[in-house]
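Could you have a look at this structure, given as structure tokens, before my questions?
Missing here is one protein chain; the remaining ones are kept as they sit in the complex.
Right, chain A next:
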Amino acid sequence: MSDLEQRLRAAIRAIADEPDVPVPPRPAVTARRPWLIRYAVPALAALAVLVAVFAIGLPPVDHRPAAGADAAFLPDELAGLSLLTATVSDAPLGQPAMAVLDQGNLGSTWGSSQVVVIAADGRTYRRLDLAEQRGTVGDDSEWLHAPTSLSPDGRLVAIGDRRRSSTPDIVVLDLVTGQRRAYPLAQPSTYRLLGWSPNGRTLAILTSAGADPDSYGTAPGSEADLVLLDLATGLFATVQKALTESDGHHCFTGDGRTIAAGTYTDQGPAVALYPVDGSAPRTLPLTGEWHLIGCAPDGSLLVTTSPEVDPELRLVSATDGAVLRDTRLPQPVSNALAWRSANGPILYAPSWLTEGGTGRVLAAPFDGPVTTLSTADEGWFSRVTVLELAADLAGDAVPTSAGPERGLWPLWARVVAGVIAMLAAAVSVLRRRIASNGRAG
């Protein structure tokens, strides 16, 4: 151990040992009531409401199906989530999607966190209910939605599985029609969606045997296989076996022949390059605090600095790591969402990288000024934690302020509206009777 590490260790021990920590008396706890008793009253109440609504038979709310669009649009401001947004299962988009986003805050018990898709018209919003259903409660007791990956053309979305199933599958959902296809994995395993090939025919995943994912999702274990799923045939093909795991960014290079993976070696950050034909991988070391955030259409790699230092952006050669282009950024970014050109990435600058600031979608050309295409406020219902764009559509997307159009109200909302209407009618009748009795008396 170096002298420096010894100093660090001593300092950390001193800091951790600073507080005087008296041990208080054991906390007094009471046994929980049996679950049946705890939930009986709310369940009965919910049942009564449902019976009342079905008894009165609510008329359907007028719902216009989403219209197709010739041009692609991106909302200039991402609308906050709403409990009244229809689901894709109930009302498919009827057109490709421009974006998929995780929105809201911790937990989803009361719909405070949703997975939302925005159509290519920039105004039609839907809840991606299947991704919410395939989530699970994390170790911190908060709900984690299943991860998603949007195809380059925006028509399909791959949905992961956090449910710790012994027979996991990948579901690919057609957002235009609502049709879905499941691709079961051959053996109990966990997997992580990495992304689509540029032609949209292949999906890359990391997978490892065993159905026990870590607490942060369906991430593989310490060793994982890099696997390609052919969407047409449903066949899985292993590209590389027993990789040292990596939780960094992954992307297909522009020609679709290699998968680049942000990784870490003992010497520091690096990019691992895995040819999809199974030939020997190679590692490209990065200097300092740089890390991979995207793959450019021309085959070069996009890297940025870690959030703790001044944000910068670089294009580096995938051959030898040489710096090709370099620019500064107004705020830290997490990943590339799409490309306007080989020198013009569209980037996501999430609010959580700027300590509560506004989240932004930025067009950041290396040969021009950075412009904001879309924003997401850091509000309770508008915070966007994960954002994906349809790569083929977003490059030409035009910002729009139209919408949001949220479709048919979900069933529970119609139920509540029905109950309120019934109660209002009952109160009105009662008041009239009381008034007429008063006059008669």
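Quick note on the criterion: a residue touches a chain if its C-beta (ideal position, glycine included) is under 8 Å from a C-beta of that chain, and two chains touch if they have at least 3 such contacts; residues count from 1.
Just so we're on the same page, contacts and distances are computed from a predicted model.
The chain not displayed here is annotated in its UniProt record as "RNA polymerase subunit sigma-24", chosen from "Iron(III) transport system ATP-binding protein", "RNA polymerase subunit sigma-24", "Phosphate:Na+ symporter" or "Sarcosine oxidase alpha subunit". The chain omitted from view is touched by exactly one of A:114, A:263 or A:374, namely A:263.
Of A:90, A:129, A:174 or A:289, it is A:289 that touches the chain left out of the display.
Per the touch definition above, the residue from A:8, A:235, A:398 or A:435 contacting the chain not shown is A:8. Listed here are the chain A residues that touch the chain not shown: 4-5, 7-21, 23-24, 26-27, 29, 31-32, 105-106, 138-142, 214-216, 219-222, 244-247, 263-264, 266, 268-269, 289, 306, 308, 352, 355-356, 378, 380, 383.
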